[in-house]
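Not every chain is included here, but those present sit where they belong.
In this document, chain identifiers A, B and C correspond to the written order of the chains, with residue numbering beginning at 1 in each.
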Amino acid sequence: MENIIIEPIIRNALNEDLGLGDITTIATVSYNALGCAVLYTRENLILAGVDVFKAVFYEIDSNLVISGDYKDGDRIPQDSLVLTIEGKLRAILQAERTALNFLQRMSGIASKTKEYVTKVKLWNTKILDTRKTAPGLRVFDKYSVRIGGGYNHRIGLFDGVLIKDNHIAAAGGISKAIKKAKSYIPHTLKIEIEVETISQLTEALDAGADIIMLDNMNIETMGKAVKMVANRVPLEASGGINLDNVAEIAATGVDFISVGDLTHSVKAANFSLKIRNSKNN
Amino acid sequence: MENIIIEPIIRNALNEDLGLGDITTIATVSYNALGCAVLYTRENLILAGVDVFKAVFYEIDSNLVISGDYKDGDRIPQDSLVLTIEGKLRAILQAERTALNFLQRMSGIASKTKEYVTKVKLWNTKILDTRKTAPGLRVFDKYSVRIGGGYNHRIGLFDGVLIKDNHIAAAGGISKAIKKAKSYIPHTLKIEIEVETISQLTEALDAGADIIMLDNMNIETMGKAVKMVANRVPLEASGGINLDNVAEIAATGVDFISVGDLTHSVKAANFSLKIRNSKNN
Amino acid sequence: MENIIIEPIIRNALNEDLGLGDITTIATVSYNALGCAVLYTRENLILAGVDVFKAVFYEIDSNLVISGDYKDGDRIPQDSLVLTIEGKLRAILQAERTALNFLQRMSGIASKTKEYVTKVKLWNTKILDTRKTAPGLRVFDKYSVRIGGGYNHRIGLFDGVLIKDNHIAAAGGISKAIKKAKSYIPHTLKIEIEVETISQLTEALDAGADIIMLDNMNIETMGKAVKMVANRVPLEASGGINLDNVAEIAATGVDFISVGDLTHSVKAANFSLKIRNSKNN
């Protein structure tokens, strides 16, 4: 992720927490006190967001020294030392919570994504994210999915076409909707359309859809759909996916499975940051 | 929540999703097409964020008409009709996902908070949130905790004093830390200090702490602490709280229990928004 | 174009011109003076930006009344009355220049686009824009191209894939570059690649490119390319296109022609806004 993109989000998060200042720290820690913080995992996890974590500390104090070899995507066992932070204690204490809030969410997403990816690895199916992300954090949420081995669906409404039931109805049917989309959207974008039945699937194929989303279909119908399409276009399963049913769905032969659960219901990854004061100058 | 506070966050979230425009909708739905959306619960939940949800739609089109009687804090059974939205279909489609992302997170937080609150209702213990919130969404996360029957701890580092182990070490001990805080912070703020042992507790009491946080104490020690303090100051239990152990902790007689889980690991509440196109003009 | 997208750009433009106030107008025009402005075309043109033009006036004073039936895309002959604006004279004078700056640029782009589109209408070729737009105005520039009958290429680096020579070299060749892109980008995006020779074209086709850009090819080679590809993928001609050679290029049978000139070298469309003072209160 480029600095120019993430910096305003980090700055905003710090302002939210710091407001007009960390009064506890200013009151109790002298300006020149030094400290050292050590970050440990408290569960087995996939690391994601370590550069964001660092950037939060550097935003507060660019003279902090952060050392550690793990990088995003690494699987780290429980109770491992991830990195150390050395420098002014005030800066460490002020950045700590905000940095962890990013890291824990991001690693939580990556770790859960990896679970899904692992479940479907026999079938070559790709796990996709959705737009069900925390408002304001989409770029981090989607990055974390990639780190966990998943793939990104469109970022927002602006960079991908997904024709849903309401668009179809408004346009006057599947064929008309696809035709309208073709005449409007940039030629660099594919047209994905959502279908719920086999007959809609047929119509979408005939109308030249580039990708077809099978929305809330049962396993049996999905299987039929896969056979019928026979690799002419990629198929994406969507709706009600969880860790229990994802393998079964992958076994139908769909190309993609999109999972809202990856980002709408995040379990924070368990880290602990311990700080040791060094000395006051 | 005041408009002046939430509006920039809503605007930012919409920009994140809309970018330079919802190309699918512009391509397939005519400018004057009308629609009606109905919002249903898909599980039993505590509603939170309904005004934010509405504000997202109004931000896109202030002429939409949203009707419904439920308000934040209401417990709503599964499959209930929460509200309806009528107006330009384009506007409904553009606001839909962002509005749901807020509502599902907020109602998820409120519903989980209510579970915690219910577990401790025999003991008059208050459930508190923490600063472990999604970056940029703290005001929504903390509001949702209140709606679920919980109470807010400080909003950020600026509006409350919480002296932790590192502050204590940097200040040269518990007494010195409390003294330094008293001489610096506004007189309108109480001083809360974190202790891990009974002897630290004694020192904190003697030094005039206003609130004492029992950090990661076991049940037995916590019980001792409660007896020893004998209501002279409020006690807050913190660390490793979950739905399984919260009642046991409340039974020790502590006044507050702070729970990171309320906001760092949110399960999105399950809603469905169905849209019906009406007519094109 | 959605209000939420264009409003900040309009506000910024007004601030740029107004700064701390229109001192001439404040000095010479009384607060309650009324006026009426009439907007005329001073050349035959394609109208683009009339809603932006109005939005500038409304941003200054939402009580202004603007009347007129022309809409974006209309061809308007020279010396036609486009619209009238009635209300506070101060507001009209303060918004005037900024509103015209948008309208003249946008109609200039639409009118020039229409010239290109007209030149190629025999061949069904689509005229595309590029990213060679005025910094900060891309959404307006690209909108104006659509109004003129052109089509948009990707909006920015984020919503489309265009593999150029440097990407190819960095990736280790055309096949590798396409493979890398396929494994990274959202499945909703097509992969376009730039080629300069027939042998590169062959390699790109084999590697599964979705769209191929013929970069700075001469007419003869382009003709060969079209035959060779035989509609398997769309072809886009690019580089050195102008009104003199665009028809000849279209005649080769390429599907798209992208034209930097549409937006990097804009001739302002000629409008005149005459204001008549009405009365002072």
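Annotations
Just so it is clear, a contact is a pair of C-beta atoms (placed from the backbone, for glycine too) under 8 Å apart; a residue touches a chain by one contact, two chains touch by 3 or more.
Nothing here was measured: the structure is a model prediction, and the numbers come from that model.
Whole-complex tally (this structure file, single sequence, 3 chains shown): 6 copies.
Following the convention adopted for this analysis, only the chains that are shown with their structure count from here on.
With every chain reduced to the mean of its CA atoms, the largest distance from subunit B is reached by C. Chain centres here are Cα means. That of subunit B falls 44 Å from that of subunit C.
The distance from the centre of subunit A to the centre of subunit C, with each centre set as the mean of the Cα atoms, comes to 33 Å. Chain centres here are Cα means. That of subunit A falls 22 Å from that of subunit B. Shared contact sites, meaning residues of subunit C that touch two or more other chains, fall at 155, 159. On the side of subunit A, the complex with subunit C involves touching residues 126, 128, 151-155, 158-162, 186-190, 192, 210-211, 234, 236, 255-256.
Those residues of subunit B whose C-beta lies close enough to touch subunit A in the complex are 9-10, 12-13, 16-30, 33, 35, 89, 93-94, 97-98, 100-102, 104-105, 108, 131-139, 155-159, 161-171, 177, 180-181, 183-185, 189, 260, 264-268, 275-277, 280.
Considering their complex, residues 11, 14-15, 18-21, 59-60, 94 of subunit B touch subunit C.
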